[in-house]
Structure formats: structure tokens, C-alpha cells
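All protein chains of the complex are present and in place, except for one that has been dropped.
All chains are identified by letter, namely A, B and C, in their written order; residue positions are counted from 1 within each chain.
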Amino acid sequence: MNILMNLTLYSPELILILTLGFSFTIHLILKNRVITLSLVVFGLLAAALDILVLYAYPGQLYFSSQLSHDVFGLFFKLLFLISCLLTLIFSYDSHEIHPDRFGEFTLLLLAVTIGLSTLVAASHLLTLYLSLELVSITSYVLAGYRREHLLSNEAAFKYLLYGAFASGTLLYGLSLLYGTTGNLSFYSIHASLNSAYIDPFNLYAILFMIFVGFAFKMSAVPFHMWAPDVYQGSPTPVAAFFTVAPKIAGFAIFIRFFYLIFSNETVVPGQWEPLPYLNWASVLALLSAATMTLGNLSALFQKNAKRMLAYSSIAHAGYMMMGLVVLNQTGLSAILFYALVYVCMNLGAFFVVSVLSNHFQSEEISLFKGLGWHSPFLALCMTFFLFSLTGLPPLGGFIGKVYLFWALVSKELYWLLWVGILNTVISLYYYAYIVKEMFLERPSSKMSLQVPYVQQAILGMLAFALIVFGLYWEPFYIWIQSSLTFTIFQ
Amino acid sequence: MLYEHLLSFMIFTPVVGMLIVALLPSSQKNWVRWSSLLFTFLPLCLSGILFLNFDQALADMQFVEKTSWIPTFNIHYAVGVDGLSITLILLTTLLSFLCVIASWGIEAGLKGYFSMFLLLEAGMLGIFCAFDFFLFYIFWELMLLPMYFLIGIWGGPRKEYAAIKFFLYTLFGSVLMLVVMLAFYFYSDPHTFDLIELSKAGILKFNALDIFGISLSAEQFAKLLFIFLFIGFAIKVPIFPFHTWLPLAHVEAPTPISVILAGILLKMGAYGLLRISYPILPHETYWFSDALAVLGLVNIIYGALCAMAQITLPEAKGGNDLKKLIAYSSISHMGYVLLGMSVFTVEGIHGAVFQMFNHGTTTAMLFLLVGVIYDRVHHRKIDGFGGLGNVVPIYTAFVSLAFFASLGLPGLSSFISEILVFLGSFKVYPSLTIVATLGIILNAAFFLWALQKIFLGPLNPTYKSLKDISARELLTLAPLAILVIVLGVYPMPALDLMKSSLDHLLTLFQAL
Amino acid sequence: MLEKVLWLWLTPLATAIILLFLGKRLPRRGDWLAVMGLGLSLTLSLSFLLELFQTHTFEWREQMAWLSLSGLSISFGWLIDPITILMLCVVTTVSFLVHLYSTEYLKGDPNYARYFAYLSFFTFSMLGLVLVDNLLWLYIFWELVGLASYLLIGFWFEKKSASDAAKKAFLTTRIGDMGFFIGIMLIFYKTGGLLTYDDIFKFVAQGQFTGEFLGIPILTLAGILLFLGAMGKSAQFPLHVWLPDAMEGPTPVSALIHAATMVAAGVYMVTRLYVLFTPEAQLFIAYIGAFTAFFAATMALTHTDIKKVLAYSTISQLGYMMMGLGVGAYVAGFLHLVTHAAFKACLFLCSGSVIHATHTQDMREMGGLKSKMPITFWTMLIATLSISGIPFFSGFVSKDLLLAGCLSFVMEHPEHLLLALFAFITAGMTAFYMFRLLCMTFLMPAKNLKVIDHAHESPWAMTLPLCLLSGLSFAIFFTGSLDGAGLLQVFGSWHDWFNEVILNPAPLDEAHGNAHGPAMALSLILATGGILLSYLFYLKKPELPQRLAQNTQAIYQTLIHLYWIDELYQKIIIQPLLKLNTFLADRDNRWIDQKLVDGWKPLTTQTSKGSGHFDNIVIDETLVDGSAVVVSTSAIQLRKIQTGKVQQYVLMAIGAFCILLIAVYFL
Partner (left out) sequence: MAVGLSHFLMVSGLLFVLGIISMISRRNMIGVLLGIELIMNAAGLNFIAFSRYIAQDLSGHIFTLFILIIAASEAVVALAIVLRIYQNRATISVEAVGEMKC
């Protein structure tokens, strides 16, 4: 494979790298946020376009099998680009992002995005680790972006410490895996795991160590504890990004890693089975149940909107893990679909909090009081996001959950389904509480929230997207089903 | 065009109306009102056309529209109407129209109110038309949201609590329904959500499986699914232990919404049972019928006793509220529906469905009437009136009519349905039916007592110059009153509509 | 024929509707319309009666489909036979006269038009009750007359007592009606969906009505259940309590509904469905009737309210009729219904006339009215003589037949001697209390001069009905000869048919003939005794009753308090019921709502804290109490693991990791 082909397949990330460097330099020179932002937006759009072009290329491995090019990765890359783009737009006039340091911010955010994009394409332990660390280390900085802010410092430190622990464990696990199989490429590892018998307990230990790293990104119980604190301490747009992109990346790499390494495709198309001596599905089921329950219960009585949404995002990780439990096309496409919807609704909800936070310099839930009466559009969008998070039709969140539940039903995993359902009901309570504050309470004082039109438009689009996902999701689902093809090394 | 897509037009006209209302400037209050009226009148007309063109001899779905919606999941946009749903559709369009008139006086957040209201109507009509389970479910939930806001924003003092309670309860029920829906899809071969397909023999095949370490046979699993579905619907009906949302929601909701709640939403539970549980899980339904009968009995008696307590309990203990009395009486009256449904006899099932309709009209009248008095005096304390009979004679006449209709006075429509229910249930559960007749006495007792407290006895001088019913209020009440009387004297127009379909439904149970 | 029937039947309904909606705008508030409408009905019924007298048989029926479902069809049908015609005449006659009477009696009432509307509506319902040919429709009109009664008793609803009485009447009769309704369901069920009288009779006659329930043959049970309805409507013990209270209604209403027609509906029903009653059921009826007759008569002895005395008298007489039906003397029972309608209506209207004049119902205030109100006095005297069973008056004819029937039954079945005892003692008591009433009202010296002073004879519209009704109290109209054979002939055809269908036709006629003589003698003696006694008590020695009351204080108090039955019901039924209500409602609020089902309550209160509605204590309490504990407590506890110390987070993660590993190891 020639270098040109390698670069072509890596071009979206390259575009992002160029954008990163260029925009940062321009910002240093011009100190003009508008120009920087437009450059970055342009770069992101170009990258997105590039990804669409790349859909035409057949699945293959490149950079000496370090990375794999397949539609699965492209799907996630698109999601990351969208998240990044929206986050940037909302951080533009966030009070938490100092205008002078906007350049740094874009730099960091783009770096994270590059890391994420590479991560989902990784098919080699080294790339996996490097891209993961790229994401992590830049994320620590982003979390601590408000240098003078105590909570931001705290968030950064906690993130750092926990992240270091998680990636250290992951790394140790990777080293053991390497030691067990003698290979670093996913495909070779899979091959050697299949060919030789390995004590299942050892394998479990390795698996769990690696899982710590992924679960940290997914914020799955019991490795979720950093999440609320970090999300709360980070600037709101950053928190929005954190709850979405790295989490989804965690799922993506989990799927890729575990399916390429720890399972066999069965004769039934779209159906995988774990390696004969591994039964990690039931462990995952337990963790999934724990994750959503803990997330929802903790979210119940929160006073801070960001913190509440942080816990809720943990719960949503739990929902998505239900799909992991089901080892087949149905379960995975349910995760992917849920991820798609989740990007829209969670970003939307965080952005509304961000808008409010810009206005009030605080994120207390009580600020939502009477929002529906003075800013009906904002409140309406928020309602859509929240009800979609709850999983009410006719919004995308409902369909996402239906697919997840459906996956469970198709595996006859009713107990987990039951847990999921109870959680849905519990979650309604705190989501609806905000809705209640917005509409059922009258505003305490006369005020008007000025929201830039671009942001309004974005919120409106997100809300509209949720309705589309809720009413006519067919094309998206077909797209997602086709996105579930991994390059298989010959 | 019109006839082919009649149901779609009917369902989506209110949605169009909602968009239009939402786009109108909020300062133009009358425009908002009149356009809402128009967009509830149009479905009324369409349902009128539906009524006129409805073939009573057919047992199957009519006016069917079925197009593929989500092919990968085999979901269809499938709407149709049969004898089971047509009466409820007519009731829905009529009550919605009347409720818009009754909502004329609302000032705060007018636009939001009417948008929500129109959305609600669309949801309700959708539920009664859909015969694809997924579509049904979407409409079922769709209706939940506007209801939440309508209670929560325009309700009474404890509106938030009432709204969230209503919401949580119903959501709990509907997620159970979701499980059943997915299970039906999974265990049907070929996978389908189509309720008619599902009800065909041999489509659904359950497996034995383990849940929580308990192994269930296929039959037990089917029963479990039935119970899930039942709970989902029972919450809406509401059936005894799941009823506590109802008094609160009814009391706190603004008048027109109480009307819709009691008049239509309560019917959805029973309708769902008849539309989904009965045809698809006939064996399980049959197995459960004894329990259903007992629950019906409990509803009848318990609801009546609680309603009566509204008169005896002081306000501080949560009594003395006319609206609550009516709310509890609804519980009692829905008990008849359950009782009628629990026996698979011609009389019972016709009685049940007819009772659904009749309860819709009478209870709508009752709530409208409470609204009338509440608008004037701003309280609903049963003790707080007295002797109004001579001050507001027309109002008194309407209340008496509604009360007597509710307590099942012959010559008024509820009587027919109650008697059908009793005649039907007596064949199967004689002793239980005898106990259930106690409900008639209890109903009479509290209604008459309330009537006496409010209208009879010495006049409370505070209300010496109370205004009698206005023309607008009369307009909302008169159609219902006429329906109550006409169907009470000659019920066949309504019964004819449902006959074929219900007979068809019963054939499923004859072999059991 | 159908048109005639419809005119007869629907005219009152039409007038009711017109008066209800337009009454206030019509001249004289439309009373003439009601009277004329009733006049039409009366004329038509009388024309039927004439036809009946000419042909001696009369049978006309017509059916139309009403409710038909697959496998079930309930028709609406009319059935006119001699018994119907007689009832029609009774109802329209009394109703017409009462309408006429009311034009004066209620003059100036603010709701004058409504009154006539109700009255006409009642007449319509009563006629419907009489005309229909099927059980369900009988029940429907049965309830509708109940409604009319409710409306009319509560006509002066601003009086609390009136509205209470109306409610009581409706509810008490409804309790009986439930029995009636269950009976209908039983018959419907056993016959496989038959409701028409003829069909049911045929079914019974074919001996298909078999089966037992709790050891009681179903047919007997059905009969008793049906009779429960009659007990409610005809105020038989123990459901009699509503009738005295119902006297709160305007007096003409009492005359029409609570004396002549509606309360007799029970008797009519039993007569009509006589075939259904097995000997056991009949015995039940007989005992209830006899006891009621006696029991009510005792209560009438001491009462001082003129209308209440008449009310108890009505109950007593209705008991008589029931007893007659029970012992097999159904012709006598029914004849008594007809004669009673006339004289009791007359009595009530007379009392109304007195009340109209004196503005009081308390007999202790009256006295000496004879000279002031001669027409009223004389008509009342005639009616009183009639009810007391004095020869040449109608009451004698029917009562004599009844007593003879009773006596012959007892002679045949000596173990039921109690029936005869009740019957004859009642006959004596009836004469006594009726004359007591007459004496206290008209003959005793005036006690309250103010009352007497402005008393005056009533206008013609009131006295004319009195005269007509007292005229009808003469035996001549019912017998043609003294032995009462005249009317019996009318029953001829019906009678025979009856005997055919009854499984064991009671061969009463012969025994009846034997019992006739002694019964007549005995009843005459007792009646005379009663009259003389009252003469002694109230005219000769007016201080005697007082003394007697003091000497027999226990009995007197019991009677004055009407055996404390109302109090008893209050204690054993109403209060426990209310307690149950309160308990349930409380439970509904507290237990189910807040603790069991309402898992969300703590959540809501928790959030309400933000709005400052609930304080910590409330939350804590509810949190600890409710089943929501699981959710909310665990929520609050779970959150505590989030300590904020990042090193502890890591520690916990390691712990969890180890646990997972160990778990997997042991799996």
C-alpha cells in the first residue's frame, strides 16, 4: 500500500491537524475569534465532507495495519465531528471560555477530536493506547481550562488522577495481553487466542484490566466516579462534549476491540459469540444494570443542572451497555442508533444549560424556573431534549430505547429489560422536574434571555432531528446497520 | 381522496391546527380561540362522515389505510375503524369540540393551551384508529405529554404534584406495554406489530424461559405478558390499586381537561384491553377473567364508597370536594365496564363498550357542570352551597340530569349499559353481580346526597344572586344531555355500530 | 287501538315536557294544559273500561323491537287486559282529580308549572308501568315513578326535611328495587333471556323453571326477590320508613302517589306476576303483608300528625293487600287496591283541604272544624267509613273479601293462625285510629282558636274531587250487588286463565264461601268496636287517652318513636357505612396513595422543598414511611459513595475490580 493511499484514508484527521495548526496560528496573530471560529468550522466541515468521500473506499487496513478503514469508524468520526462543531459554536460566547484564549480552546478541542477519530479506527494496541492518551491528556487540560476557577482545577486533577489510573491499568492489561499472545495487532491477537488455550481466569484478568480503561471512557459503573465531578467542574460546553464524544468513543473502541479480539462471528450473519471459555456478557449485564440504576438514582435529587445531566449521562451509558450484552447485530446497531440520538439530545440539553449559565453565571436547576414563559423557544427545545432523554415517543430517545429493549427481548434477557424499564420510569422524574420548573412555575422576575440566532438554530435543528429520529428513523437505521462492518484481516 | 384517507385527515387536522395556533400572534386571543374551534370542528365533521359511511354489518376494520412506515422493523402506519372504536372516536371528536367551547374563558397562556389541546385530540384519535401496535404506542405516549402540561400549567393549586403523578403512573404503565409490544413482535412469526395479524391463531408462539432464575413455561410467560399489558391498561382505566392518580389529576386539571380525562382517557385502558389483550391473548384473558370480575366489583364498590366519603369527610381530610366525588364515581362506573368485559357474553361486552360511551357523555357533563359553578364561586366545597335549586333552575336541571344519568336512572343512557352489564355478568358470576348491585344503591346515595347538599335545603344567602347557565355553557351541555336522553330511550343507534365487531370478538372466546 | 293507547299514555308526557320548558310563559302557567291532558287520558281509559264492561274480555298487545343484539332481544310492548284497564282508570281518575285539586292547593307557588310538569310526568310513568308487557320495562317505569316521587316529595326542597325525605324515599325504595332487579336477572338467566310476562309464564307453566340456590328453589327465590321491589315501593316492613317521611311533599302528591297509585304499584306487580310466586313465596308475602298491616296500624294509633296517620294507614292497608295476595285472595287484594285508591285519595285530599285551611298538620291544634268545613267533613266521613269497613261502603266489599280469604286460608292451614290474628286486629285498629283522626280534627271542641278562626271551606276545585272520590267510596260502584260479584265478573276471563297457568290452583272459592260469613261478622264487630272506642276516648272522655298513655308509658313511647326503627337503621346501617367510607377514603389518601402506590411522593416532596412547601421533617417522615423508601433512600445513600475524594474513587474502582475478578473466578 502506498503512502498516498495511507494518507488519503487518514485525510480527515490530517485536515483536522492542519486546521488545528492553522487556526491556532491565525488566532495568535489576529486575536479575532470570529475568524478563528470560521476557520475551524470550515476545517471541520471539510473533514466531514472528506469522510463522506471516504465512504467510497473499500474497507482496508492502513499505516501498516495500525489503523483500519471501515464504515464503522467513519460513522463515529462523523459523530465526533458534529459534536466538536456544535461544541465550538456554543463555546464561542460561553462566559467560561475566555475570549483571548479561544485559540487554545479550539486547539485542545480539535486535538481531542483527532484523538477520538483515531481511536475508533485503531486496530493495533499501540495506536489504541496512543490515541487514547491523546484524548485523555488533552481532556485533562480542557477540564481544567478555567485556570483560576477552583472547581475547574479540581475537575482537572480528579480527571487526571482517575484517568491515569485507568489508562495505567489498561496499559498493564495491554502488556499482559501482548505477553499472552505475542502480538499487538487485533487480528493477530484474535488468531492466537483462537489457536491456543489460555487459562480463562488469566484472560478474565486481562480483559477486566483493559475494560477499566474503556469503562473509564464510557463512565460505566464502577469506573464512573470521576464523571460527575469532572463534568460539573469543566466549562459547560466542554462538559457537553465530554459526556458525548469520549463516551461514545469508549463504546466504539469497546465494540471494535472486543469483537475483533474476544469473539467469533458465527454462521448466522450479524451474530457473534464470545470465545468459548469467556462469558463476559453476564458480567456486562450486571454492570449495565448497576450503571443505569446508579446514574439515575444519583441524578434524582441533584440541584445543579450540570451535575444532574452528568449523572444522567452515566445512566445513558448503562442503557447503551444493554446493547453490548446482546452479542449480535441487533444489539450493536441499537447502540449505534442510541449513540446517534444521544449525541443530539445530550448535547442539546447541555447547550441549553450553557446558554442559561452564560446568562446567570450559574447552573442551578432553579434557574429554569419559568423559562417557558420568558424564553419559550429555549424551553421548548429543552423539553424535547429532556423527554427524549427520558425516552418518550415520538422522539428519538424512545426509538433508541426501543431498539435496545428489543435487543434484550430478542435475547430473552428479561431481567435486564425490567431494570431498564424501572430506570426509565425513575429517570422521568428528574427530567420532568426541569420541565416542571420551566413551564409549571412562573418566572420570578421579568427578564429576557438573548440567545444568538445561530445557537437557536442549532438547538432547533437538534430538536428537529430528535423528532425525525422519532418518526422516520428508517434511513438512519439502515445506515447504521450497514455501518456495522469491520474490516476483517485476511 | 377524502374517503380513502378519512381517518388520516381526522387524526392530523388537529395537528395542523396546532401548528397554526402556535404560529398565530399571542395577542390575537380570539383568533386563537376560533381557529381551535375550527380545527376541532373539522374532525367532528369528518367523524360525522365516518359515522354516516360506516358499514355496521362488517366486523372487520374499515376505512383502512396501511402503508409501510419502518420496513426494517415491519412497522406500518395502519389506521382503521371498527365497531369497537367508532363510538369512542365519535365521543372524542364531540367532547374535544365541546371542550374548546368550554375553554373559551381561559386567558393565561392561551396559545399554548390550545396547541396542547389540539395535540391531545390528535393523540386520542390516533389511539382509537391505530391498529399497528407501534403506532398505537406512539399515540398513547403522544397524548401523555400534552396532558402533563395541560394539568401542570393550567391546573389547580396542587397541579404540579397531580401532573407528575399522572405522568409517572402512566409512563410506568406504558413501559410495561412496551415490553409486551416488543415481546409480541419477537415471538410472532413473521415478526409483526399488526394487531390484526397478531390476533390470528398460530402467529404468536411463546417459549419457555427463565426470568430471575424462575423458569416459566410458555403459557406462564404468556400470562406474565398479559399481566404486564393489563397493568399498563389498568392504570389508565384505572383499576383499583392503580387508581390513586385519578382523583388528584381530575381535581387539579382545568375543567375541559377533566372532561377529556374522564370522558376519553379512562376509556383508553378498557379499549386497549379489548383491542389488544382480548384478541391477541384470548386464553390468558379467559384465565384472568375471574380476577377481572373481582376487580370490577372492587372498583364499583370502592369507588362509590370513596365518593360518598367526599360528603362525609371534612375538607381538611381531603374530602368535601365535588370534583373529587365525581372522580371517584368515575372509578365506580368504570367498574361496570370491567365487570362487563370479564364475562364473555353478548350482553356483558356490549354493555361494557356502551358503558364506556355513556360514561363519557355523563361524566363529561358532570365535569362541565362543576366547571360552571366553579367559574362563578371559585370553590367546589359540597358543603359550601345549599338551596341553589331555585336560584339557578336550569343549572339544577342539568346537574340533576347528569346525576341521575350517572346513578343509572332508567330512561337515561347509563342505565342501558349498566343493565346489559349486569344481565351479562349474572350469567357467569351470579353472587358477584348481586354484590355489585350494591354499587347502584351506593351511587344513588352519594349522588342524591350531593344533590341535596348543593341544591336543596335552605338557600345559602351568599349565592342569592348567582347567575344561571350562560348560552355558551348551554351549548356545551345540551348536546350531551340530548345524547344521554336519546340513547337512554333508544340505544340501538349506538349498539348497532358495535354489534358486528363485538360479536366477532366474542367468537374468540366461545371455544374456551 | 295503538293510537288510542299512545294518546292515553303520551299525553301526560307531552304536557310534562311543555310545562317544563314553557310553563312559565303560558297563561295560568299552563295548569289547564295538564288538567286537560289528564282529562284526555281519563276519557280514553274510561272508554276502555266501558268496552270491558260490554265485552267482559279484553286483551290487546303490541310489541316493537327495542334492543336487539345477537342472541338477545328485548322488545317494548303493551299489554292491555282487564287488570291493566282497571289500573289505568284508577291512575287517570285519581291523577285527574289531583291535578284539578292542585290548581287551588298550590295556587301562587313559585314553581307552580314545574309542579304540574312533575305530576304529569308521574302519571306518564305510572301509566307506562301499568301498560308494559315485560319485566325490564316494568322495572324502568318502576324507577321512573320513583324519580317522580323523589321530585314531588322534594318539591318544597328549601325545607331540609322535605329534601331529606325525598332522598330517603328514593334510596329506601332503591334497596327494594335491587331485589327486584336481581330477581329480573335471575329470571332472565334461568329462562335464557325471556323478559315478557307471557313468555315467562309459559316457561313457568311448562315446569322448566327449576333449580335451587342455597337450598331455596330458584322460582321461590325469584318470587321473593321480585317481591322485595314491591316491599320497597309499597312500603312494606322493613322498608316502610320512607313513606311517613314522604308526607313532606304537597298533600295532593301524597294522595296521588303515596296513597292511591305508586305505592300500590307493588301490589299491582305481585298481582300481575302472580304466576311466578310459588306457595312458599306467597307465604312470605302473606306474612310480610300481615305483619306490616298490623305493625303500621299500631303506629297510627298514637300519631298526631294528620298526614302521618294517614301514611301509616296507607302502609297498613297496603299490607292488607299484600296479605290478601299472599293467601291467594288475589282478586280481593287487587280489588282492595282499587277501592283503597279512591277512599285513601279522598282522605288525603280531605286532610289537604284541612291543612290548606288551618296551615297546620298537627291534629292537637285542630278540632271543631265540622261547621267550618262541612263538605270536607262529610266526604271524609264517608271515606273513613269506607276504610273502616262499614257495610255499603267500598272498603267493606274489598276488606271483607280479603278477610274471608285470610280466614279460609288459616282454616286450611291452622299453623298460620298468626295471619288471621294480625288481619282482624288490624281491622279493629283501623276503625279506631281513623275515627280518632276524624274526632280530633272535626268533632272535638276547638283547641286553638287562632287556627279555627281563619279556617274556611275550600274552593270548588278542591271540594269537587273530594265529592267525586267520596262518591266512589260507596260500594255500589264496585259490586252492583252487595256481595261484590259485579266486579268479579270483570275478572272472569282473566281469572280462568290464571287458574290454568298456576300449577296448583288454590281452590279458594269454596273455602272462601265458607269463611265469608264468619269473617264478615268478625270484621264488623271489630270495626264497630274500634269506632266506639274512639268515640269513648275522644268525644266522651277526652282525658282517657292521656291517662292510658301515662299508664303504659313504655308502649306509648315505643309507638311515638315508631319502634325506633329509623334510629336503628341509622345505627346499624348508615353510621357503619359512613365510617367505612371515611376509613376507605382516608386509606385511599394515606395508605395507598402516600405509602403503597405513591412511590413518587417522597420524590415530589423532595423537590417541593425547593419551592419551600415541605420542610425536612415531612420529607424525612414520608421518606421513612413510604415504599418509595427503596427509591429515594437508596438514591440518597448511593450518592454518598461519591465522596469527592478522588483517591477514594480509585480505591473503590480497585475494590470493584477485585470483586469482579473474584466473582468471575468462582463462577
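Following the convention adopted for this analysis, a residue touches a chain if its C-beta (ideal position, glycine included) is under 8 Å from a C-beta of that chain, and two chains touch if they have at least 3 such contacts.
From a predicted model like this one, the values you see are computed outputs, not experimental measurements.
K.L.:
Which visible chains touch the chain that is not shown?
P.N.:
In the entire complex, chains touched by the missing one are A, C.
K.L.:
Of the residues listed, A:Glu13, A:Glu154, A:Glu363 or A:Glu441, which one is in contact with the missing chain?
P.N.:
Of all options in A:Glu13, A:Glu154, A:Glu363 or A:Glu441, contact with the hidden chain holds for A:Glu154.
K.L.:
Based on the whole complex, identify which of A:Phe22, A:Phe42, A:Tyr57 or A:Tyr178 touches the chain you can't see.
P.N.:
With A:Phe22, A:Phe42, A:Tyr57 or A:Tyr178 as choices, the missing chain is touched by A:Tyr178.
K.L.:
Just name the one of A:Leu130, A:Ile198 or A:Leu367 that touches the chain not displayed here.
P.N.:
The one listed residue touching the chain not shown is A:Leu130.
K.L.:
Residues of chain C in contact with the chain that isn't shown?
P.N.:
639-640, 642-648, 650-651, 654
K.L.:
Please give every residue of chain A in contact with the chain that is not shown.
P.N.:
Residues of chain A in contact with the hidden chain: 125-126, 129-130, 133, 137, 140-141, 144, 147-148, 150-151, 153-158, 160-161, 164-165, 168-169, 171-172, 174-176, 178-179, 182-184, 228-229, 232-233, 298, 307.
By our rule, only the chains that are shown with their structure count from here on.
K.L.:
Between chain B and chain C, tell me the centre distance in angstrom, where each centre is the average of that chain's C-alpha atoms.
P.N.:
Roughly 36 Å, centre to centre.
K.L.:
With chain centres defined as C-alpha means, what is the inter-centre distance between chain A and chain C in Å?
P.N.:
Comparing mean C-alpha positions, chain C is 77 Å from chain A.
K.L.:
Which positions in chain A are in touch with at least two other chains?
P.N.:
429, 433, 436
K.L.:
Of all the residues in chain B, which ones touch at least 2 other chains?
P.N.:
In chain B, the residues touching two or more other chains are 160, 164, 168.
K.L.:
Quick check on the complex: what are the chain B residues that touch chain A?
P.N.:
Going through chain B, the ones touching chain A are 69-73, 109, 112, 137-138, 141-142, 144-145, 148-149, 152-153, 159-160, 163-164, 167-168, 171-172, 175-176, 178-179, 182-183, 185-186, 207, 209, 211-212.
K.L.:
Show me the residue ranges of chain C that touch chain B in the complex, using the header's touch definition.
P.N.:
It is residues 66-72, 110-111, 136, 139-141, 143-144, 147, 150, 154, 157-160, 162-164, 166-167, 170-171, 174-175, 178, 181-182, 185-186, 188-189, 213, 577-578, 580-582, 584-586, 588-589, 592-593, 596-598, 600, 604, 608 of chain C that touch chain B.
K.L.:
How about chain A: which of its residues touch chain B in the complex?
P.N.:
It comes out as residues 373, 376, 387, 390, 392-394, 398, 402, 405-406, 409-410, 412, 414-415, 417-418, 421, 424-425, 428-429, 432-433, 435-436, 439-440, 472-474, 477-478, 481.
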